[in-house]
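For this view, one protein chain was removed and the others were kept in their places.
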Amino acid sequence: MRVVTFGEIMLRLSTPRHQRFRQASTMEIEYGGGESNVAVSLANYGQDVSFVSRLPDNDLGECALRSLRAAGIDTTHIVRGGKRLGLYFLETGAVQRPSKVLYDREDSSMATVSPGDIDWDRAFEGASWFHWSGITPAVSASAAEVCREACRAAAERGITISVDLNHRSKLWQYGKSPAEVMPELVDYCDVIVGGSFEAAHYFGVRVEDDSDFLSLAKALGQRFPKATRIVTTLRDSISASHNTYSALLWDGTELHSSPTYQLTHIVDRVGGGDSFMGGLIHGLLSWPGDLTYALRFAVAAAALKHTIPGDVNLVTAEEVISLMQGDGSGRVRR
Amino acid sequence: MRVVTFGEIMLRLSTPRHQRFRQASTMEIEYGGGESNVAVSLANYGQDVSFVSRLPDNDLGECALRSLRAAGIDTTHIVRGGKRLGLYFLETGAVQRPSKVLYDREDSSMATVSPGDIDWDRAFEGASWFHWSGITPAVSASAAEVCREACRAAAERGITISVDLNHRSKLWQYGKSPAEVMPELVDYCDVIVGGSFEAAHYFGVRVEDDSDFLSLAKALGQRFPKATRIVTTLRDSISASHNTYSALLWDGTELHSSPTYQLTHIVDRVGGGDSFMGGLIHGLLSWPGDLTYALRFAVAAAALKHTIPGDVNLVTAEEVISLMQGDGSGRVRR
Amino acid sequence: MRVVTFGEIMLRLSTPRHQRFRQASTMEIEYGGGESNVAVSLANYGQDVSFVSRLPDNDLGECALRSLRAAGIDTTHIVRGGKRLGLYFLETGAVQRPSKVLYDREDSSMATVSPGDIDWDRAFEGASWFHWSGITPAVSASAAEVCREACRAAAERGITISVDLNHRSKLWQYGKSPAEVMPELVDYCDVIVGGSFEAAHYFGVRVEDDSDFLSLAKALGQRFPKATRIVTTLRDSISASHNTYSALLWDGTELHSSPTYQLTHIVDRVGGGDSFMGGLIHGLLSWPGDLTYALRFAVAAAALKHTIPGDVNLVTAEEVISLMQGDGSGRVRR
Amino acid sequence: MRVVTFGEIMLRLSTPRHQRFRQASTMEIEYGGGESNVAVSLANYGQDVSFVSRLPDNDLGECALRSLRAAGIDTTHIVRGGKRLGLYFLETGAVQRPSKVLYDREDSSMATVSPGDIDWDRAFEGASWFHWSGITPAVSASAAEVCREACRAAAERGITISVDLNHRSKLWQYGKSPAEVMPELVDYCDVIVGGSFEAAHYFGVRVEDDSDFLSLAKALGQRFPKATRIVTTLRDSISASHNTYSALLWDGTELHSSPTYQLTHIVDRVGGGDSFMGGLIHGLLSWPGDLTYALRFAVAAAALKHTIPGDVNLVTAEEVISLMQGDGSGRVRR
Amino acid sequence: MRVVTFGEIMLRLSTPRHQRFRQASTMEIEYGGGESNVAVSLANYGQDVSFVSRLPDNDLGECALRSLRAAGIDTTHIVRGGKRLGLYFLETGAVQRPSKVLYDREDSSMATVSPGDIDWDRAFEGASWFHWSGITPAVSASAAEVCREACRAAAERGITISVDLNHRSKLWQYGKSPAEVMPELVDYCDVIVGGSFEAAHYFGVRVEDDSDFLSLAKALGQRFPKATRIVTTLRDSISASHNTYSALLWDGTELHSSPTYQLTHIVDRVGGGDSFMGGLIHGLLSWPGDLTYALRFAVAAAALKHTIPGDVNLVTAEEVISLMQGDGSGRVRR
Partner (left out) sequence: MRVVTFGEIMLRLSTPRHQRFRQASTMEIEYGGGESNVAVSLANYGQDVSFVSRLPDNDLGECALRSLRAAGIDTTHIVRGGKRLGLYFLETGAVQRPSKVLYDREDSSMATVSPGDIDWDRAFEGASWFHWSGITPAVSASAAEVCREACRAAAERGITISVDLNHRSKLWQYGKSPAEVMPELVDYCDVIVGGSFEAAHYFGVRVEDDSDFLSLAKALGQRFPKATRIVTTLRDSISASHNTYSALLWDGTELHSSPTYQLTHIVDRVGGGDSFMGGLIHGLLSWPGDLTYALRFAVAAAALKHTIPGDVNLVTAEEVISLMQGDGSGRVRR
């Protein structure tokens, strides 16, 4: 059971201790991106996982590669080329002040990937799951094209395909709208994670009441008949420091729901959705017959992510399960 | 429309990560003070602002000057001289443990400023607003004297004058009490920010119920007929980590009030009042016809300050207005 | 009135800023341990206090010694020898993620202490109080033996003896269970701090309802007739970031209770129990006739500890009393 | 006497403590670039100096602006626009390991500046000196075009023009070679700083012996008759930690030379040439009749730069002169 | 061509900025050890390399594993078990003050490895080179036994075996001397790196003049007939900050020598010998017909290591070759 994720990994530069950009004399660095974050989660849970991408042949590309290898991710299908690693700058907010992301990823190696660059035959050898997100086709026309290549190749092999719709309004700068690109790609998918905004904006699927996920899921299910798991996360943002988090999953028959976690002292909210996605894939692979359990795993995993600095969710499956079983007391383990 | 603020800027030395003084092996440094903090806020909002002070002719004086220039503040009316830059040491508290300020500002260049040192004619050229605070006359007899010079000069030019009464009990060590010094100075003011403690202690203006701001404002209005905006901030200190914040403004006719913000995860509370003052001056200059809006701007600005480390409020007017319009959700901006 | 505490002091290595172990490229270091933490609290309150232990004759032993001397603790009864300083690694949790302690203290100098190593006659000269905890006999058979030596010597001199039962399940690896070792040692004690778990596990003292401290205290009082103060702390762990804290004390006649503190933004929870113990000893020594006051002092002290990074409680008696008197507002002191 | 410099300022991200890129978990940040570094030097010497550039209208652009203002540089002629701030990553070498610069400046706001963007009439108002370098026309065709605009405008006003030829082989990627672009620009210059490599590569000016600067200078003087000061710096790189540094200046009649400094424990070599250039302009403006003194000032300034971390030379004219007068002993000043 | 190295990897804790142990409030951490350092070098040069060891099944073991994977080393033959990761504390010296290493590695997982724990059949599958060092048999009797197992298994497969004799006087605490253990192990080796001290102390091989490596090499060659490459490094320690470094290799016929590098501003001397060893194995594998070149590669690699903080040599083969070709000027690469 091998999982393949595909997307861009970037250099993340964040200001320390809630500093605003103009206060920083140092930045903390690490490497992260939606789909590589999912891969890290899966590796932590013991899954055999490959991340596929394109990295520049320079020191920063090498650093990104090393961070993936450290996590235990197979990197042999990453191709090298292009001019630069995508970057993003992060200013961490608090209370009423939102965190702020400044993307600097145009013309990155991943944005300039071309059809044919990646050998999908080799990449999908032995794979049973393929994951991508709405960020990749938003980066550039050619990245969208390679995404299509990947979906087609995965579908041909009968590989389960998941997508996190993940809208980023500051991307999609290359002349096409999500509505022109996404539907064809999502047609390939078995698992869709998204909300009413993406449904409306990408697919023209609208429900009267945005909070009525059941109707939305049914409508999406009709629109994308291959998709048998339609999932949404529910985040109530009381402040930058306090959110609540839960999720719902529609399997075509039944609506599964999770408990709601109070994330009262958020350490780092970035990567929360990716940690949910990683937990969901692990859950669906591990407990295919218990979708509620799989969903609850994903939500508990995402809750823990908010307590960890950085892009990625550094928790074991045992830690997630301990929280699922009700131990959210945070008592010292010694 | 130029604003002039006058006071002392100090070297602030704070212990990192909630350390107590005796734990610190490094200190974080920056430059701040009540009236220069107000100037920084105003510069951030796009106001043309000068800060007037006296700085020593040494490296630390130079550093303070550079921090002001970086913020976009006019520093050409700062005079150089005296022996030392005032300092303050800060230990940041949490929950039930209060933050602790240790002043070391005696005999600073600003405390030893003399009448005539500052060329108020030049400093006020083109100015329409002058701001000072109760800290300056508390520092030394000569600083009080220069403050009087400034108020007189500003009043002669018809410049609007605002004061933040800002009592600091550890100052006022030079043999005079606030009651002997402050009334004459406040007589010049158009805008007074303060509370029942200062009213009683400085001016002998007392109301039966300390929480009855309307009565207090009316009494102050009678005592200082020039003052047409009498303002107070209401801070409920649930703990060092959680405060609530709001404000009231009496314009002689009507009582304007703001919403109350829940500051649930305070990053740095120092400079909160200065950020309110900066927001208020900007508000009164920008929306002179909508005092409620001006007041709400000031309160939202102050709320945001509590999420930023350091003395100064590094937010734009757009960010303040976004919070005023109800977006306190702290959702990531990307 | 001299207090003696006896136990192990370790090098503590903690990851910065809520990092998980695998994220750390630096660790923050300091020196702490249950009984030395108690000694630091007592020194801060002005008590004359000695810490007795065994430290290796190397640089890390020297560092531990220096940290004790800095705190004003008498270290002249510490013996040098053995191979290594015990270590513990700490990962600081948040919200639902617990803090994690990784002990590496086997074969430490303290674990290999032998009967006769410490000259208890000299160590107890002029002492009126002796404190130890359930950690020391858990470390090794010989440490338990030396603990017995100490208790016997203290009891012979009529010194008041206190114990914090403090169960650590990962210790007790040397072939004996607490039930075999602890009863004989606790027989010597005048003050017992512990809960229903230790009562049952160490002494077979069980009550029907774990939350019925009065019954438990009475049962313990019968089992250990010398113990006239039986104390428990009540911690409700809402999350790793938010606990509540209070305590109860049974003096054989009356049940004394404290207010409950809301520890809403915990900075460092480690050492919380030791800070309670330090406060309790100080309270019982300072206000022997007012046990409620003594208990409230201990609880307020422990509350403040949670706002301070590190193992030890760096607060003065004045600061504790200020909180006891109701000032938990955390307003800036300047 | 106002000086104008024109070029790109970048975000510099450097690894701490000689770390290689793959070791860094933080990066130190500041803002620097050839021509802005020259401006900082001039401001430190008390010159009235403007830096002209194009910066993006985002947080990083704002940060760059603030760093310039802090230094006391006039920034009113900087235009805002474009997509991104240029970046460069720096790994600091030692001994036999060279420092490594990784540029990421393509499509920066400065690279995409267009003719007409900058109002040279206003920028040169009151100016007596204009400085640019060979980096700007290397960045993009349009930057080269704007450079030509600037030179033409400066020359029309009779402003002295200096150029630091400063070859960067990794730039010049836009389809033109230096030989096609530089000669026309250098034709405007009064002061040329460069070496035999640039002479040959840019202008086809070759001498038999590369170390025979006199011949080279004469040949360049013939090729560019307007240039009356032709200058070169001589750096012997014994290792990344130890260089020697001196310079020569040909005024058409006489060859002026400086002493050679032993830079035995280099702290940061980046910006060394810019600090020379800043010193040279200050020297030529301050002591136009004593070219040897001016040159020696420039060399002493450059020597001091190598002892300061970062891109810019933070020394006063007094400090430079003290070194020129022979005080290189480094004795503590107290 | 796969290389296998076998030994212990430890947590290294070093004081920052030349601090002595008693000054440190933080420690820099990483993971390193003689034989894993060799593996990192080989991975950097593009060799296919496995590191074999035993790591505890806890967070620190996991961290060590991640650091190896990040470097691109195969870790699939590492077994998990035992109680603790070995540690070492490092204080970095300067000039006349030596660096100081404090080992805390007793009873580590590697020290308690047992014969049979490692599946040498699998570990050596496809391997052509096996490397170990004199540190492993010094750690414990069972580690020495497993080392023997490994040597025997490698020899049976005709794998080339190299050893770095690497004496550590503070180890060898388990009751056997090197003279009792090492000869049998070295009998298996094809490549021996060591000096006159080890020759005498381990094997009783003595030469009249310690500096006469030729005689020593011949004597060792007679004593260990399988060893066809006998190598020594020559380090002259002028101070902790300035060493010189070169090496000699005797191939049974000819004495090969390298140039001597001046390491004038040492950044971190620890791991210098391991970086030589890594370079030597790479050299012998890559240029088996040019032993002088192989040796010079090893020495240049070791020179570069001294400029890099930490245990491991993070350089590429291209960087080493560039230095071999004479570019030790340390000029900035941009």
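The chains carry the letters A, B, C, D and E, assigned in the order they are written, with residues numbered from 1 in each.
The working rule: contacts are C-beta pairs under 8 Å (C-beta built on N, C-alpha and C of every residue); 3 or more make two chains touch, one makes a residue touch a chain.
Predicted model, so just to flag it, every value in this text is computed and none were measured.
One of B:3, B:60 or B:249 touches the chain omitted from the figure, and that residue is B:60. Screening C:66, C:148 or C:331 against the full complex identifies C:66 as the residue touching the chain left out.
Among E:215, E:239, E:260 or E:286, only E:239 touches the chain left out of the display. For chain C, the list of residues touching the undisplayed chain reads 66-67, 69-72. Not every partner is drawn; the one left out touches chain E at residues 17-20, 22-23, 93-101, 103, 168, 170, 237-242, 265, 269-270. Mapped onto chain D, contacts with the missing chain fall at residues 16-17, 261-267, 303-304, 306-310, 314-315, 319, 323, 327-334.
Note that only the chains that are shown with their structure count from here on.
Chains touching both chain C and chain D: A, B, E.
Chain centres here are Cα averages; for chain A and chain E they lie 42 Å apart. Among all residues of chain E, those that touch two or more other chains are 16, 25, 66.
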